[in-house]
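Excerpt of the complex: some chains, original placement.
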């Protein structure tokens, strides 16, 4: 259980890192949306390793196949199953280390929870590879949001302690795909890259922070008191492996502010009610207020590192050491950027359908 | 919709700040739990204003009534409805300012979403008062967790930029109720108090950070890939008004760490697998790993302040100013502490029931 997300726009994920495929069923997509394999492929390609120097050199070819829910180039109202087949990959390393859980990874908790029956090869469904599913679902969500002019942008704002300078939306939009780090600040991106290369050379890894912004979100999305916009966005984002924190607007820095600083004054612009600042991150009382929805997620450094680490042998119950070999990312932040955008889009789409913003049939 | 939380231990909240009552229905509590009004009352009293000098001087008397689901001093397996009746309160200020949304508050989004039909008096269900419901539900959850030796502790770790020194668990447990700020570091508490008084005197307010720890959580709670322990905890916590960030373990600071620092090495202690550090906050792959579950929430400064603020008149669509009078907390962090503990307990309880840790009947 636990592999479905969303109330009216429902995403059910399946597949494993070294199994046959990774896939997703999207239920609740309105009928009539123009949709082709390439719409999904484009987004999936963005999270593929190899598109970024920061990332592993594995050459995966993830060809998206839509198995159901689309006819004559349009969604039918039926559930949309999509998948990518896995290439044959070498699992020998995992078989050899089966009883040696990687520190910082789900190996130990999965082994315990599923009584040792979990597919541990490549981390099974705990692998970052599962996020291909998230991106496929998110691609549909983004197309639906676009119909209403809602745009989701995500970008790297910090890696290894190196912070990007804040940029205007236009610059962010333009720069995201301009460098391998998906960072809107090219100068910072250069430094981040060096830091990653250094960490990689030392058999180590780096974490970072991703910011995501949703523009043109209408007022009224969110269903308090429990199904708040923040709450459901956060839940969706924590499904991304390595995410350990989520904040909205001024977030944790609000803790150091005064109410008179943090409150966003209301004003009228072009006949529309706006706020003059956006410390609320576009959400008041769990409901969107019409300003950009702004959030940040903390991504921990990749747990799979070359450096030798202390672990235990779960079978023999004795200490052991482990050095993760193989082509692992020294920093997954850039590859997680489209995943953050996908999860944000998926959640917004669910709320937009609940609110009637996106109708049952697209005409 | 949106007022129910949890899959097997389900909490449905109702009531408003200035309506007749605030209440909750807890469905899925195992039969056989010893439960009396006082068990709930004790927890509700902890979030009452007036127990802390930092808080408003309103004297509310919230007498808990259990309306269903308990017979002969034990839960019956039927849904448990609990409520506190509201005292008559003066709504004149709200009636007067009906069309002037308070910056930082839900007034504007609620007005827009519900077409002006929302009960705006005292903020309706967007009031902090709704958290009485959360605490009532959490009181039951905590009793269930205690049966398995699981303990939830929450405490203030930062207010207005003043940070508490880290303390050992025993000291935290001992000190939480030792000062009005629910801060385990008495020296910091003293400074926080002064900062709050200063802000209050200036018609302003302060935010802060609350940490919560769950001890003796068994390995295996959490249902990835979507119903992760982090995700469902975060969703529950964002239901608390004013929470704008949630992080687990090293959280946002993981962004500046290397994998070799952030990974928690495994070891064996007393025949049990443990980690030597706890940067994971007790959660790996969305599943508890047997270490303490540690999280922090960012609480924004109370939006209701005495200082004059810019707003707009929603009816006349023109600029206006607003100064919130009345007895508002200058810092709600201390009062939010038991609420954070309640939401954490409620979520852990739901997962513990899913995992069979807590059985269908308590014997």
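General remarks:
For reference, chains read A and B in written order, and residue numbers begin at 1 within each chain.
Note that a contact is a pair of C-beta atoms (placed from the backbone, for glycine too) under 8 Å apart; a residue touches a chain by one contact, two chains touch by 3 or more.
Everything numeric here is computed off the predicted structure, so don't read it as measured data.
The complex in this file is a homo-oligomer whose displayed part has 2 chains and whose full count of copies is 4.
Keep in mind that, in the parts below, only the chains that are shown with their structure count from here on.
Centre-to-centre separation of chain A and chain B, using mean CA positions: 27 Å.
The residues of chain B lying in touch with chain A in their complex are 1-5, 11, 13, 101-106, 108-110, 112-113, 125-126, 130, 158-161, 199, 203-209, 219-220, 222-228, 230-232, 234-239, 241, 243-268, 271, 273, 275-276, 279-281, 284-289, 298-305, 307, 309-312, 314, 317-319, 354.
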